[in-house]
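Yeah, one chain of the complex is gone here, protein chain that is, but the others are all in their spots.
Chain nomenclature is as follows: A, B and C, assigned in order of appearance, with residue numbering initiated at 1 for each chain independently.
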Amino acid sequence: MKAASAAQAKQAARYGRPEGGWRARMYDIIFNSDTKAGKRFDIVLIAAILLSILVVVLESVPAIGGRHAGVMRVLEWSFTLLFTLEYLARLLCVRRPLRYATSFFGIVDLLSVLPTYFSLLVPGSQALLDIRILRLLRVFRIFKLTLYIEEYTRLGEALSASRRKIMVFLSVVLMLVLVLGTLMYVVEGPEHGYTSIPTAMYWAIVTMTTVGYGDITPHTHLGKGIASFMMLLGWGILAVPTGIVTAEMTARRTDRRHGPARTERACGECGATGHEARARFCKDCGAALPASFARE
Amino acid sequence: MKAASAAQAKQAARYGRPEGGWRARMYDIIFNSDTKAGKRFDIVLIAAILLSILVVVLESVPAIGGRHAGVMRVLEWSFTLLFTLEYLARLLCVRRPLRYATSFFGIVDLLSVLPTYFSLLVPGSQALLDIRILRLLRVFRIFKLTLYIEEYTRLGEALSASRRKIMVFLSVVLMLVLVLGTLMYVVEGPEHGYTSIPTAMYWAIVTMTTVGYGDITPHTHLGKGIASFMMLLGWGILAVPTGIVTAEMTARRTDRRHGPARTERACGECGATGHEARARFCKDCGAALPASFARE
Amino acid sequence: MKAASAAQAKQAARYGRPEGGWRARMYDIIFNSDTKAGKRFDIVLIAAILLSILVVVLESVPAIGGRHAGVMRVLEWSFTLLFTLEYLARLLCVRRPLRYATSFFGIVDLLSVLPTYFSLLVPGSQALLDIRILRLLRVFRIFKLTLYIEEYTRLGEALSASRRKIMVFLSVVLMLVLVLGTLMYVVEGPEHGYTSIPTAMYWAIVTMTTVGYGDITPHTHLGKGIASFMMLLGWGILAVPTGIVTAEMTARRTDRRHGPARTERACGECGATGHEARARFCKDCGAALPASFARE
Partner (left out) sequence: MKAASAAQAKQAARYGRPEGGWRARMYDIIFNSDTKAGKRFDIVLIAAILLSILVVVLESVPAIGGRHAGVMRVLEWSFTLLFTLEYLARLLCVRRPLRYATSFFGIVDLLSVLPTYFSLLVPGSQALLDIRILRLLRVFRIFKLTLYIEEYTRLGEALSASRRKIMVFLSVVLMLVLVLGTLMYVVEGPEHGYTSIPTAMYWAIVTMTTVGYGDITPHTHLGKGIASFMMLLGWGILAVPTGIVTAEMTARRTDRRHGPARTERACGECGATGHEARARFCKDCGAALPASFARE
């Protein structure tokens, strides 16, 4: 059955869709969305992903995680088993299972279920850190959602196309953060919170991105002056281009309304107007235009 | 009488304007703005809405609400009675009163007046929460103002047209908030303020939207590093597109300065180049140009 | 002598340039900039304005204002006398002095010098508040600078042209601030810092403009949720349009590169290509085009 979207066609090429039989039917349900069963599978899976993440999130709230620990554990195991079955089914019904297992989504699938199994192997180790790390990995399931919406792929492509510009822009920002952060470290010093250059760089990022927590603030007059410069820089990088763009657009709207620089001269032969200021012959009939030149 | 704007024409269709008599006259005054009486009604109503909201707002200030409690109560009851009469009048003069009562503005009208009556039925219950909730409902009257200005409708339509893009964009931001928030919860932990994943997600939103309250801040070095990445992300989402757009516009302005799309075609007679793509005769010597169209 | 710029021509019309004699010469020096003396006057005046403001600013710093009080007082009186002479000169050399005295810049001039005289009339009243208010009025001299640069006038005109759009936009933001602020007042209440609706509205502005002082922060879970929504709203109002605009520009750049929807069909008669997909006759020679339609 034809894959319904570009992303799914790419998948079929990469992992290998089986010829026929029950494997092909399973492939169509799991990987494609153009059959009724395929669509239903997708909806159930999306719902399961969202619910399982909700469980992970709520479990972290002490009030809820404590009181309903049992229910949470049952739900988490149900989802883990469900996703394990889904993972195994995916491996089963493609022709190149290793390809899938090493792809981004294959790794996400594996990392999503491993943690819960891991907590079995290390019995009683309810160390808070372990649990916290395990929760993080389970939250990665959210990325499986992006397969289902085409706009994400287009967004990714647009970003990829501009990546050189983005790198250059980011590197300029990081250079400023390095130099201005070190400057503030020198000016303010550890006694005012700027305990090291990395800390000062963290403060510089907090300031130039206009976040401004306030956990570290300048105390000397020179420091406040440099900080003011940095704030105007960070905010100005947003404000100046939008201002220039708006000026361009308003100018252009005026031009469109009144037309580009053209003269009122009419061609003696065919009567056509709308010639460029510098044109010497009528571009419609070839006759010579009177020699009055209007400037743009 | 013809409705003066599209919004009011829609209203007439939906609620049913009466044929004639005093009901039709009342309809024209209340729902339409093209008669002198209709305009005056609108102005009085807008003034009443703004004043009544001012009363609600000032009443909440302890210094004012306490000292002038009596005056406030009288004013509030006057407005409530006024709006009740207006509500009843609206129901009376349409042909399908139920349609109006269940519309957005009908519900706003009802919710705006009910609270004050409710405080009668529950005598002495000056529970602070009740009063606070009642104030909230009364403040919804402000939405009735939007009927009077057409730009609001257009703004709403523009937003509605782009809603799929907005949904996709928002969902990407929420995914980042979920994953990066959980990461910070793992890295920093409850001992530094990140008490649960929802709390960490709240912090992630505070950070990525560059609000930066400072009620929760990272303390570990790794945490500060991840936070720096998130801040550059949230700010960069604003800065990078504006930068790209400005680059595009400046490039385009250069194009416009140097002229519209020109072809490389040389005139057979005089050898001049730089003709407009669409020109048919050489603008320097008048000879006919070969009929090949170059694309921009 | 002809006024060198539009702003100065408007001035001449409004205040009345004298016919001749020493008054006309004084007018040209003071109000116009096209003579050598006129230019020199402008530069001296700009320098005086900037220096006098520096004196006001430095005087407010306790360390400086205390130690050099005498010097500051002398400087301030020098500037005051200078500006008084300038003000009187302006009144003297125009034909309609009352027009100037009641204009924006005339009032700025008067307010700039009055305070220092006022401090004479009220001897010994070194009340901190008086001094602080007086400083504020003297700082208004900075606005006189705007006469000298044409871009300011253009900026003002651009803003004036868009003022209806700005009003509508601002009113929507204020409505959101009112309703969401009241909602937070209800949800969080005075015990968490939201002491009244105006205070909650102040917090709402601090949050939606992404400033985020942190002097008031939500404490309840529901409050943090509503705050998160408001932060995404305030930041999104900046992020969503820039994203849409960038998408448009990238799409348009692709179109410009490949041309609008045209077919490859060549006209049988004259061989011209580049016809619209839907065209049925060649727009250059009139012959009929083969009937294959390509869609956009």
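As a working rule, a contact is a pair of C-beta atoms (placed from the backbone, for glycine too) under 8 Å apart; a residue touches a chain by one contact, two chains touch by 3 or more.
A quick note: this is a predicted structure, and the numbers were derived from the prediction, not measured.
When the full complex is examined, the chain removed from view is found to touch A, B, C. Although one chain is not drawn, the whole complex shows that of A:38, A:106 or A:234 it is A:234 that touches it. For the chain left out of this panel, the touching residue among C:105, C:118 or C:169 is C:169.
Against the chain not displayed here, chain C makes contact via residues 53, 56-57, 60-62, 65, 128-129, 132-133, 135-136, 139-140, 142-143, 145, 149, 151-152, 155, 162, 165-166, 169-170, 173, 198-199, 201-202, 205-206, 208-215, 234, 237-238, 241-242, 244-245, 248, 260, 276, 278-288.
Considering the complete assembly, chain B touches the hidden chain via residues 158, 161, 210-214, 238, 242, 246-247, 250, 278. On the side of chain A, touch with the chain left out of the figure occurs at residues 164-165, 168, 172, 175, 178-179, 182-183, 185-186, 189-190, 195-198, 201, 207, 210-214, 217, 221, 224-225, 227-228, 231-232, 234-236, 238-240, 242-247, 249, 253, 256, 259, 270-274, 284.
Everything below uses one rule, namely that only the chains that are shown with their structure count from here on.
Its interface matching that of B-C in over half of the contact pairs by residue number, A-B stands out among A-B or A-C. For chain A, the chain whose average C-alpha position is most distant is C. The distance from the centre of chain A to the centre of chain B, with each centre set as the mean of the Cα atoms, comes to 25 Å. Residue positions of chain C with contacts to 2 or more other chains are 210-214, 238, 242, 246-247.
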